[in-house]
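Pasting a structure below so you can have a look.
FYI, not all chains are in this one, though none of them got moved.
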Amino acid sequence: MTNQQGPLAPAEGKLGILLPGMGAVATTLIAGVLAARKGTAQPIGSLTQMGKLRTSTGNPLIKDYAPLTPLDDIEFGGWDVYEDNVYEAALHAGVLDYKTLKGVRAEMEAIVPMKAAFDLHYVKNLDGTHIKTYTTKEDLAQQVIDDIRNFKAERGCSRLVMVWCGSTEIYHEPTETHRTLAAFEEGLRNNASNIAPSMIYAYAALKEGVPFVNGAPNLTVDVPALLELAATTQTPVAGKDFKTGQTLMKTIVAPGLSARSLGVRGWFSTNILGNRDGLVLDDPDNFRTKEVSKLSVLDSVFHPEENPELYGNMYHKVRINYYPPAGDNKESWDNIDIFGWMGYPMQIKINFLCRDSILAAPLVLDLALFMDLAKRAGWSGIQEWLSFYLKSPQAEPNVRPEHDIFKQLVTLHNTLRLLMGEEPVAAASQEVYQDGPQA
Amino acid sequence: MTNQQGPLAPAEGKLGILLPGMGAVATTLIAGVLAARKGTAQPIGSLTQMGKLRTSTGNPLIKDYAPLTPLDDIEFGGWDVYEDNVYEAALHAGVLDYKTLKGVRAEMEAIVPMKAAFDLHYVKNLDGTHIKTYTTKEDLAQQVIDDIRNFKAERGCSRLVMVWCGSTEIYHEPTETHRTLAAFEEGLRNNASNIAPSMIYAYAALKEGVPFVNGAPNLTVDVPALLELAATTQTPVAGKDFKTGQTLMKTIVAPGLSARSLGVRGWFSTNILGNRDGLVLDDPDNFRTKEVSKLSVLDSVFHPEENPELYGNMYHKVRINYYPPAGDNKESWDNIDIFGWMGYPMQIKINFLCRDSILAAPLVLDLALFMDLAKRAGWSGIQEWLSFYLKSPQAEPNVRPEHDIFKQLVTLHNTLRLLMGEEPVAAASQEVYQDGPQA
């Protein structure tokens, strides 16, 4: 991350949040922000709206501490392969009930997705037809850039951010095409098959200096070519994969076991989910992307290489199962085989009956608001301080990403304190170390 | 806590660990330390033995960083109402299997409890007869003091610590007797009924300048009179109730929910346990002491008064059930009713198949070694920095005890850094804030 620290620009005017993919997560986000504005629902789970932070002078709400865009100043837009307006899409997603949606129906109906940049090769099992046609991928990217500009002008936004809420694309490794910006742009002109739709959106956003977040585990902006572009246009990026559900629980429980020097022999995680996201993930190639994202978590908390007696033989297995009866109510079951004093075994079993999109929506909001803040602060490149929100945090090549949610939170807090001109150091010690030894 | 910081005295000579109560926890501790010395078992779960700490220069094992007493220099002693030697007591407790015990049998048989200071009024359901007779409680305290001195001399110890591992005594509130040292000593002379056996041990230890830890939820050393004595004799104290099992999980999971600003409507906790500890707790008065200890935990993590929308209506219920088939394999089941975005409900269910004494034993070891360190550092009074190990951490009157295990750990680490002459502040920032924004 690069920090061209000048004065922090104020949050004047409207912020447009652009969402490629207006499915369960995106529509839940929109409904909640609209309802919160009316005071009919609370944005629970959002650190920017409900969270507090200990400072030198008190314990304010984060939104009162840092100059974030108020909810009233947000405009929503996006793209999808289905032409349903956001209200219809929300009904289809089945996350929020009819009673909740009724109160914001008109505003939601007014939000209609633009035609998607889409490719069935990257997302199987979808049959939407609200899709852009194009000659070259360069042409396609230009169409998205035009969409961005039109949206900004029509809605009178002063600033924009983009958060990928589209389906998980299939697993693919970075290639030559993704190594430099030049190669990538060459690929756009040649319709290189390994440029995924999500990369088209990311390219368009970065080209326009619009901060880009990747909420799915896709490669997307996690390639040198697009990081080069971000550097060129001084644009912040973040990814990958919203940290919700089982992985959230993992990054809570694992640090606790590690804190106590308890060993782990095995961790078996299974998930059942039945929404459209699950349908897409039912294809093995799309599954693969998600599984890779989920598997890295434990090692980075336990550091088995440094603690071989405790974590050297840990067997970690993650399963995702498409199970339609669950609907959006994703459910996870974890069996954790631990051992303690003299090696004696114990077990922890965790059954999380979660609602995926309910957990994800506030993350999109927070990420959007913080990315806009970062942009106004003159920061660019990978925003590691937002790892708190992400399952596989992107990091600079030589940096080991931190997964421990408690360390991630301190980092986030300290970054805010720094930005607001407080001693991060003092703040940290203040926070975590209240009543230390004194004379 | 008071800090007469002089030079840290070295860990020369032998450290005697005195255990009032040589039941499941104490015998598991002893077997494990003996086996670890022989290299036949690992002291898993012990931070002092297996844990590491990030310092300015690296990531050393704590035992290599701070001058703790090596396991080889420990001597064990104690008291119990049953006359079984420690090997027989361990067989009876049924925590460790025969194969484990076989290898340290001779050493364990050599450790025989002294006669207990005991009162059936405070611990029901026990039928042991290995009990001191006495005229006044002053006389009784003196007998314990004599035991301490004899043990020290016979075993050639240079230093001692005492850790209460006796049964949970019944619930009682502090009275006038406990308000001043003078009143307490008057009570000893008058056989005041509200001086519990555990207080006799604590009094004797503190009188002798021996650091005292209370591993049970009893009042014991959590009264002004004994804190006055600790101040007088410059002795460190800590309590109450080893943090294991369900409460351990709670102080791991609750901070995670709070970190994410997720609301909690209800937390139902039930426990089934079948060992002697459970038998004692089957008496309502003894149960009460434990329940009080377990209930305070959540409020101190969630601060409902500051976050009423998230935690203001939380319903918290804890149940402990004596269930003989469980034996020492205490098991807990938690149902947590949380809510997220727009108030939508979700649930987390945690089933912890734990082994109580396996979790508790390493805590006794760590507490003993750290209390000895504190003593050598010239610290006295309540050692809040050891809250990490305790279910209801004792704290100075006007201080809110911290329950969040992650904050407790940072405090513990920083205290060690301070003691070793590092910048705690720098250390903290080092640890928690690795890759912040740079130019």
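Going in written order, the chains are labelled A and B, and every chain counts its residues from 1.
Just so it is clear, a residue touches a chain if its C-beta (ideal position, glycine included) is under 8 Å from a C-beta of that chain, and two chains touch if they have at least 3 such contacts.
All figures in this text were calculated on a predicted structure; none of them were measured in a lab.
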Full count of same-sequence chains in the assembly - 2 placed in this view: 4
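Here is the rule we go by: only the chains that are shown with their structure count from here on.
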Complex contact set, residues of chain A against chain B: 1-3, 5, 28, 31-32, 35, 41-47, 49-52, 59, 96, 100, 248-249, 251-253, 255-257, 259-263, 306-307, 309-310, 339-344, 346-355, 357-359, 361-362, 379, 384-385, 388, 395-396, 399, 402, 405-407, 409-411, 414-415, 418, 424-426, 428-429, 431-439
